[in-house]
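Excluded from the complex is one protein chain; the other protein chains are retained at their positions.
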Amino acid sequence: MNSIDQLPMAPELSVSQWFNTDAPITLAELRGKVVVIEAFQMLCPGCVSHGLPQAQQIHATFPKEDVAMLGLHTVFEHHDAMTPVSLKAFIHEYGLSFPIGVDEAGGNAIPKTMQTYALRGTPSLIIIDRLGRLRASHFGPASDMKVAYQIAALVHSGAASKEVQNPVASATPC
Amino acid sequence: MNSIDQLPMAPELSVSQWFNTDAPITLAELRGKVVVIEAFQMLCPGCVSHGLPQAQQIHATFPKEDVAMLGLHTVFEHHDAMTPVSLKAFIHEYGLSFPIGVDEAGGNAIPKTMQTYALRGTPSLIIIDRLGRLRASHFGPASDMKVAYQIAALVHSGAASKEVQNPVASATPC
Amino acid sequence: MNSIDQLPMAPELSVSQWFNTDAPITLAELRGKVVVIEAFQMLCPGCVSHGLPQAQQIHATFPKEDVAMLGLHTVFEHHDAMTPVSLKAFIHEYGLSFPIGVDEAGGNAIPKTMQTYALRGTPSLIIIDRLGRLRASHFGPASDMKVAYQIAALVHSGAASKEVQNPVASATPC
Partner (left out) sequence: MNSIDQLPMAPELSVSQWFNTDAPITLAELRGKVVVIEAFQMLCPGCVSHGLPQAQQIHATFPKEDVAMLGLHTVFEHHDAMTPVSLKAFIHEYGLSFPIGVDEAGGNAIPKTMQTYALRGTPSLIIIDRLGRLRASHFGPASDMKVAYQIAALVHSGAASKEVQNPVASATPC
C-alpha cells in the first residue's frame, strides 16, 4: 500500500557553490512551489543533448511563482575535469539561466546530495511537490510531454494524478 | 475585459467519415473531458513531421478518461490528392491510433469545421476544456512542453491557468 | 572472384509517367553521368523523413553534368491511395525538384522496375556508374556521408573505390 501521506519528504540539498543566484537556495524556502531538479554532469553527453535543454524549457514554460527549476552538478567521475571553474564557462556557453548548485563533495567519489537521493547516474530529473515531498526521480531521457504533464499535475492539483503518486514506480527511464 | 465565463463554446464538428472508431464522435458526448483536436492534411509536411507525432504523443501520455485526442482531416487544397482512400492508407502507414474524422466538404475549398473554427491553415491544434469551451487554437508548431502544460492545466483544475484563458491570445504559433 | 568488368549493367527503367521533366528519361541517354535513383512510396514514412530529403540534397550538392538524380515511385502496396494525382500534389508540397517517374504497373502488386531491380522495399537508393553499371543498391537508411562518398568516388575516378565495387556487398542497409 502506498498513500500520498506516506510519501517521503525530499531531503535538503548539500551545495558547496551556487551559480545564477545571489543567495544560496534551500528546498525549505521553496515550500509552496513545485521544485524540479536536473542532476547533471557537464561532460555527460545525454545531459548536454537532452537533460539540460529540457530543464531550460521547463524554466521557460512554467510560471516562476509555481515552479522552481534548479540544476545540480553531481560530479561522480572525472572530478578534475569538471571543476566549478569549468562549470562556470559551461553555464555561460550553453546559456543556462536557472540556478545551478554544485553538489558537495562526499567521503567518496559520489557527492552528498547524489548519495542522499540514491541517484543512479546522470541525467536524473527529480520532481518535488508543493509540500516538499519527493514525487518522481527519472534516470535517463523522459519525454517533454510526460515531464510537463507530471509537473503540471502537481502545480494544478492538491491531489496528484495517479501517474505521479509513487516515486519508485515513476523512476523508470522512458 | 475577458472573463472565463465569456469564453466561446467550441462549435460541434462536421465530419463526413470517421477512422479508428466504431461510431461517430461528437463534442457533446465528450463533455467532461478535455478534448484536443489536431487539424491536419496528409500532404502537409509540417503536419507529418511535427503535428501528428505530437498528437500521437498526447494520445499516449494522457489518461483516456481525462483527455480525448481527435484528428480532423481539413483538406483545403489538392482535394483530389487527399481523398479518404488515401487517408486510410496514410493512417495505417503512420500508425495513428486516435480517432480521425474527415472534415465535411463545404460550399468552397475550405471544409465546414475549418470554416467554423476560422483555422488559418494546417497543422492547427485546438484545445477544448471539460465544459466544452474553446481554450486554445495553435497554428503552426507548438512545443510539446507548452502543449502538455496547457492540457494538464485544464485536466487538473477547474480554474484554468492564466496562459490558457484567452484562446485568441494563445493562438500565436511559437 | 568479382572484377569490375563483370559488374551487371543497370536495366532500363519502365516508367508510365514522368514529373519534373519535359520529356521521358532513359538510362541510355544518361550514359556518361553517375545516375542515382531514389525508389520511394509517397506514404512510406522512412522515405518522407529520410530518403527523399537525402535525394533532394544529392540533387543540390552534385553538379548536374556529373550526377543525374531521379526519383522512382515504386508503389507495391495501397495502390489506390498512391495514384499519380496524389503523387503530383505530394511532389509539390514537399518541394521535390528532380525528375520523378512512376514505376509501371506489372502483372502483380510489384511494379516492373522494382521487380527488375529486385528491390526489397522502400526507400531504396540505387547508384549507377558512368558506364551504366549497377554499383550499389541500399535498402533502408544510408548516411549522407557514406552515400556522398560513394557517388563522389564514381564521379571522380574511372576505377571505383573498393567499397563500391560489389553492388551485393554494399546492399546492406546501415
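The letters A, B and C name the chains in turn, as written, and every chain counts its residues from 1.
Keep in mind that, in the parts below, a residue touches a chain if its C-beta (ideal position, glycine included) is under 8 Å from a C-beta of that chain, and two chains touch if they have at least 3 such contacts.
Since the structure is predicted, the reported quantities are computational estimates derived from the model, not experimental observations.
Undergrad: Specify the shown partners of the omitted chain in the complete complex.
TA: In the entire complex, chains touched by the missing one are A, C.
Undergrad: Pick out which of A:64, A:88 or A:120 touches the chain that's been left out of the picture.
TA: In the complete complex, the chain left out is touched by residue A:88.
Undergrad: Which is it among A:44, A:70, A:100 or A:136 that touches the chain not included here?
TA: Once the missing chain is taken into account, the touching residue is A:44.
Undergrad: Which positions on chain A touch the chain that was left off?
TA: Chain A touches the missing chain through residues 43-45, 48-49, 77-78, 80-82, 85-86, 88-90, 92-94.
Undergrad: List the chain C residues touching the unshown chain?
TA: Touching the chain left out of view, chain C contributes residues 54, 57-58, 61-63, 143-149, 151-153, 155-157, 161-163.
Here is the rule we go by: only the chains that are shown with their structure count from here on.
Undergrad: Determine the shape of the graph in which chains are vertices and touching pairs are edges (line, ring, star, complete, other).
TA: line
Undergrad: Please identify the chain with the largest separation between its CA centroid and the CA centroid of chain C.
TA: Of all the other chains, the one whose centre lies farthest from chain C is A.
Undergrad: Can you compute the centre-to-centre distance for chain B and chain C, using the mean CA position of each chain? Integer Å is fine.
TA: Centre separation, chain B to chain C: 38 Å.
Undergrad: Using mean CA coordinates as chain centres, what's the gap between chain A and chain C in Å?
TA: Result: the chain centres lie 49 Å from each other.
Undergrad: Where the centres are mean C-alpha positions, what is the separation of chain A from chain B, in Å?
TA: Going by mean C-alpha positions, chain A sits 33 Å from chain B.
Undergrad: When you check chain B against every other chain, which residues touch at least two of them?
TA: none
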